[in-house]
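Following this message is one structure expressed as structure tokens.
Here the complex is missing a single protein chain, while all its other protein chains stay put.
Coming up: chain A.
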Amino acid sequence: MRSSRALWAQRQPLIKFLGKRHTPKAEEIDHAPHAHPASPSHELPESFASYRGRATQHGPLGGQQQQQQQSTPSQSTSSSRQGAPSGSAAAQTSKPYGAIGGHSGKQLGSVQPKQGEFWDRNELPRRFHRTRWTEAEMEALESGGASIVT
């Protein structure tokens, strides 16, 4: 027993129990995009940064939003004073993107539908056209569904 203990004292095993698993808090994690560990180039293409720069349709991305708030504190305080919604909604309303009248007609381009876009349901293939109501369905709707359960 003693000899084992003596031997153990001399030896430093590399495997050590690290204790109970620690779950990091959300704010402890850096979610900024970094190159994938198995990426051969070890770098991200420029498009990642440029997309994050442009991304507004779902509200600014996490890191970007924080940066905006840090860089323009006066803007956020003024919008909150006016009773505007906080967070991403506030950031969205402060920008003209997506708002009606935010772009000129020239910027919006041609009014003709693009390929694959249609103005009217009847321009679509026949299976998408409006189907006729049947008397039975009308009756079913009006009776709250009772007539179809017979």
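Details
Methods note: a contact is a pair of C-beta atoms (placed from the backbone, for glycine too) under 8 Å apart; a residue touches a chain by one contact, two chains touch by 3 or more; residues count from 1.
We adopt the following convention: contacts and distances are computed from a predicted model.
When the listed names "Dihydrolipoyl dehydrogenase", "ADP-ribosylation factor-like protein 2", "TRAF-type zinc finger protein" or "Probable cytosolic iron-sulfur protein assembly protein CIAO1 homolog" are checked against UniProt, the chain not shown comes out as "Dihydrolipoyl dehydrogenase". Residues of chain A in contact with the chain left out of this view: 11, 13-15, 23-24, 26, 29, 31, 33-41, 44-45, 47-48, 50-52, 55, 58, 61, 127-128, 130-131, 133, 137, 140-141, 143-146, 148-150.
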